[in-house]
Structure formats: structure tokens, C-alpha cells
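With one protein chain removed, the remaining protein chains of the complex are shown where they sit.
Presenting chain A:
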């Protein structure tokens, strides 16, 4: 993906297998969010292609792609301030095509389940402005998982959360993996990435610099250098 003369992501080729959590690691400006935006069709590819179940989708609109079971959260919290927590989550459930009057009851169950799983019970009638930043993040996650997507892309979902909240979100993501949900996780918390992900991609300056099992990727010299700088990476 190029923005004018800037190559945001270049020469990247990744395969996501079903039912796994893939982590994307890299310093600020390494192209992680652009990669998520491209995967969800929010930016067009300058070159290359995207495939889902063997079918090319790099030309279909983002909304159409989302209706095929792809959900995402954003780097900065994006909730609708005029709606309550429950209504924000329900917006995610609305995406399910063909859900008519007969299935509305099921929609209510899904919303209650997503709210419960993200620890938001009791806050259903609050509006986003009345919540802490961490709680707002959890509303985003609840909104993303409520429609039971096939692919979930999370852009720094634990930003603004404390350690125990991060651990709980990590546990939730692993639980969703056990249920077969494929996930792509962008995070700066290296320990969380190692604990949560099955596979890690490390990026810098828009290029893939390492990929593989999390524990070994974070030990790669190129990854340490990207995060700590060359001088410091030699000392650790």
C-alpha cells in the first residue's frame, strides 16, 4: 500500500489459517494499522491481492466484506456517543443479514452474552462518555464479537487497560479461539502477544522482518533492534 510516495506496507505476504490468533508486532509507524485497514478493505491495495476462502475480495466494498463475517476494532475508540452501551453492542448484532422478527430473541441473547463476556454487565444503560477508556475498549470488543464473526481484527484492543484487564481480555481472545474464531491482533504489549498468539508477524518500515512462533520471533535480533534500537538490542 502506497500513500503518495510513502510505502506504508510493502511486499508482505501472509496466510491466516482458521481458528488461530495471529499477532502483528512492530514499532509505531511500522504499517500494522495500515495492514488491518487493507485486510478489511478500508484502504485499497496499490498492488497485490487478498483472498478469503480462495476467493479474491480486494475489489469489493468494505461494508460488503464486513457482511461476510469480518469484524474489527479500531486503534482509537469509535463508539456512538448518543447510544447506550447495549445499543452500541446491538449495532454489531444488526449486521447479521436476514435476521428477522423470529430471530430477534436470539439477537438479545447474543448481545447479553457479548456484554457478559467483556465484563460490561451493569453498564448496559450507560453512555460511552460515562465510561473509563478501558471500558470503552471493551464495548468495542463486545460490538465486534456479538455477531459471531469468522475473522476478527483487533487494533490495540487493550490500550488504556491495566494489567489484570489485559489478562482478562487475553483470556477472552483465547476462549474465542477455542470456539474457532480466527483473529488478527495488533498490540504493543509483547508479553501479551507471546501469551495470546499462535503465530507472530513482526513488521518494521512496512516490511515483514520476522514471523513464526511468538517466543522465537521476539528473540530475533531484527525484532529487538526494531523495538529497542541497534545499540540497546546488543546489550539484552
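Just so we're on the same page, contacts are C-beta pairs under 8 Å (C-beta built on N, C-alpha and C of every residue); 3 or more make two chains touch, one makes a residue touch a chain; residues count from 1.
The working rule: contacts and distances are computed from a predicted model.
Colleague: Of the candidate names "Amyloid fiber anchoring/assembly protein TapA", "Branched-chain amino acid ABC transporter permease", "Monovalent cation/H(+) antiporter subunit G" or "RNA polymerase sigma factor", which one corresponds to the UniProt protein name of the undepicted chain?
Modeller: For the chain not displayed, UniProt's protein name is "Branched-chain amino acid ABC transporter permease".
Colleague: Which listed residue, A:72, A:148 or A:224, touches the chain dropped from view?
Modeller: A:72
Colleague: Please pick, from A:18, A:56 or A:130, the residue that touches the omitted chain in the full complex.
Modeller: Considering all chains, including the one not shown, the answer is A:130.
Colleague: With the missing chain put back, one of A:168, A:198 or A:220 would touch it. Which one?
Modeller: Only one listed residue reaches the unshown chain, and that is A:168.
Colleague: On chain A, what residues meet the omitted chain?
Modeller: Touching the chain left out of view, chain A contributes residues 40, 42, 61-64, 66-67, 71-72, 74, 78, 80-83, 87, 90-92, 94-95, 97, 116, 118-123, 125, 127, 129-136, 138, 143, 165, 168.
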